[in-house]
Every structure is written in structure tokens, then in C-alpha cells.
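As you look at this complex, bear in mind that one protein chain is not there, while each of the others sits in place.
Here is chain A:
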Amino acid sequence: MAALKTMNRMYEVCFNAARQAAGLKTSRLIQHRSFRISQPFDSSLEKPQFPGASAEFVDNLEFIQPNVISGIPIYRVMDRQGNIINPSQDPQLPKETVLNYYQKMTLLNTMDRILYESQRQGRISFYMTNYGEEGTHIGSASALDPNDLVFGQYREAGVLMYRGFPLDLFMAQCYANADDLGKGRQMPVHYGCKDLNFVTISSPLATQIPQAVGAAYAFKRQNMNRAVICYFGEGAASEGDAHAGFNFSATLECPLIFFCRNNGYAISTPTNEQYRGDGIAARGPGYGMLSIRVDGNDVFAVYNATKEARRRAVAENQPFLIEAMTYRIGHHSTSDDSSAYRSVDEVNYWDKQDHPISRLRHYMTARGWWSEDDERSWRKQSRKTVMEAFEKAEKRLKPNPELLFTDVYDEMTPTLNKQKESMWRHVQQYKEHYPVDLYEK
């Protein structure tokens, strides 16, 4: 149980209890935790009595050195050729499950390619691909219960894909057509789905982090065996809201998984301009949070870590932090040319030699679960289904302009109603200046 050991190790760093062996049982961890809080006050002892921390005195001056050279290790289940490294860590998922992983990852990849191109052609206004991070989405999503609530950033379309969000609705959102569940109000890739428990994405970074904590707190009170997962990038982790969320989740004891996609860049900003500590995982123990770092290109490592974090988060009502190390292979978005700040060689390494999709394919091929023929026919089929959804979405009308005014409040206010009527009067009078035919009536 290397995963568990790492988590325990992190826990100990946090509470400065290195003498405890790595194989601590959960119950002992909890005892240890409550001990810290209920330490009796005894002024006769020459021991520190400060309420703010539980620690010994030390009589030599020594600053704590951050360990950034040899950081928190990266948990991995299979190597780059898809070989299981430690059989005890093999989740031994059945063939159908693994095939489903592969198909969802590649379908997402196909959709990304087509929508990226469509943006280049001016057919949709904006797009963000998921290249290189498909494994983090599918691996974590599959370890969750379908009832678990997902709060995302914007590069987690694979989670929705795994939960069965139809291609038509992905496209409808990007085209902002009349089928879009969001009524065409947000920029492309701001997906959301109530039925699939995926909270609608918004652009402001990290705002979802403390929100996810609130939702997890409410779930804890409902006692319905539900957890919350909250995704964010390593750049978003610099926002104040990340600090708020981490701290609240620990002090309020919420069943929550923070899932950080550390892909090396926040647009053009490399991580050494983002932070100077040992990444994001090293911050978890500072908040009293169990933390782990995983290989984000290893779908099984992501699965194992999320599965265990989910189990314990719900059982023990405490937050977990997973930092998935990966690499953003694509541009930040369609409005960005990443060759302006990083080398093509660097990108090629991750695309050709260490990619979550190719690694899983090696694994499947080695077991005789996937052949060249399977690959060819699946590529053809997935491309066809994406293109069909794409063409359908493109032909669809835009939503009725009335929908510009609804849902600001639960009910239309008199002022909004007046503004709506004023819009219609205006459009009637000057309709030749507006694309009225493109909108539903």
C-alpha cells in the first residue's frame, strides 16, 4: 500500500510526529489528531503551553528548510510502456472498464481536435483542449460515485465525458445553440450538467474551491454518503480562494477531494514563477490535510489515489489533496500560441513519449485487449460520431433572445421586463441590423 504509506507520511510531516511508523491505522490517526486539540493545560511542566501549536521547545536556532530538491514522490502504477510496476498496486480493472477508459480518453481527444480546428476556422468563438490531461479526468472520475458533486476549472471535460454527457450537448454549449443547457450565455467549454452532478464552470479562477467546501459541508450534514471533488490547475492554486478553501475544508472537516492538475504552466507562466515550494502537494500538510502526488499520465495511479481518498474522505469527514503531475501539451486556449514561451521539443517529448493515452494503449496491447485494427476502426467511428454531433450543432438555431433576460433572478423583475420589452421594440424597428433569422422565435 504505497499510496497509503505516502499519505501517512504526509500526515506525520504535518503534525511533526515522525516517530510513528508508516503503517498507522486510521483510528490511530484520528486519536492522534484529537490528542492535539485536547491536550490538558498544566503550567507546572516546563513544556510549551501555547494554544496555537503542539510542539516541544528547542534550544538551538534552526530555520525549517523547505525540501524542494527531493520533493514529495510521484506515485505511479505503470511505467511508460504500460507495464505494472508493483503488482500489489494493480487495481486489476476488468477489460470492459479499461476499454471504456481508453475510448473515453480518445473520444475526448477526437472532440478536442475537431473543435480546435473549428475555432481556427471561425466556426466557434473559443476553445480549450485537454491534450495530455485526459488520464487525470478519466482516472479520477471513474473512482468517484456518480452522486459525488464535481466542481471544475475548465480543463476537465473528460469527467463529463466519463459520466456520459452526450457529444450533442458538448457541441451545443460551444455553439451556444438552442439545445445548450446553459441557454447560450457563457463562453465555450463552460459546461455544466445538473443530472450528472457537474457544477457549471465559470471563468474566474479558484472561486469554485471554497464553494466545493461549502457543498461538502452540506453533504456531511445530509449524511448521504456523498463526497465532493474540486479540480483546479497549479496556477489557480495561487489565488486567495485556494487558501480559503484548503483551510476551511480542514477546520470544518469536510468530505472533499482537492484535485490539482499541475501541468507546468498557467498560460505562459512556468511553475517557477508560480511558486517556490515543493509544488501544491506540499502545501496540504500545512493545512492539516492528507496529501499525495501522482503521475497524472498514469490513469491507474490517478484512479487508485482518488478511490482511496474518496473512501476515506467520506468515512472520516476530512479533505484530501491529490496533485497530479502532468504536462499541458496543447496551447492554453485558442487565443494562445504556446510556442512563444516554450520549445516544440519539450512539447514533443510529452506528446510522443509520455502520454496518458499511449500508455494505456500499451497496457491494453500487452494483454491482447486492443489491436491495430481495433484502433483503426475506433478512430474512424469516434471521428464519425463527433462530426455528426458537430454538424448537427452547427445547423441548430440560437436560443430565443428572450432568454437574455431570464434567470438573472428566479423571477423576472419589473425593471428587467421593461428592458426586455424595450429590446423587442428596438429590434422590431431596426431588424435589418440584427441577425434575427439565426435565433429561435
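Keep this in mind: a contact is a pair of C-beta atoms (placed from the backbone, for glycine too) under 8 Å apart; a residue touches a chain by one contact, two chains touch by 3 or more; residues count from 1.
To be clear about the criterion, contacts and distances are computed from a predicted model.
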Name under which UniProt lists the unshown chain, selected from "Trafficking protein particle complex subunit BET3", "3-methyl-2-oxobutanoate dehydrogenase (2-methylpropanoyl-transferring)", "Exosome complex component like" or "Bardet-Biedl syndrome 1": "3-methyl-2-oxobutanoate dehydrogenase (2-methylpropanoyl-transferring)"
From A:193, A:237 or A:260, residue that would touch the chain that is not displayed: A:193
Sole contact to the chain not displayed, among A:407, A:421 or A:440: A:407
Contact partner of the left-out chain, one of A:74, A:171, A:216 or A:389: A:216
In chain A, positions touching the absent partner: 149, 151, 180-183, 185-186, 190, 192-194, 199-200, 202, 204, 207, 209-219, 221-222, 240-241, 243-245, 247-248, 251-252, 406-410, 413-415
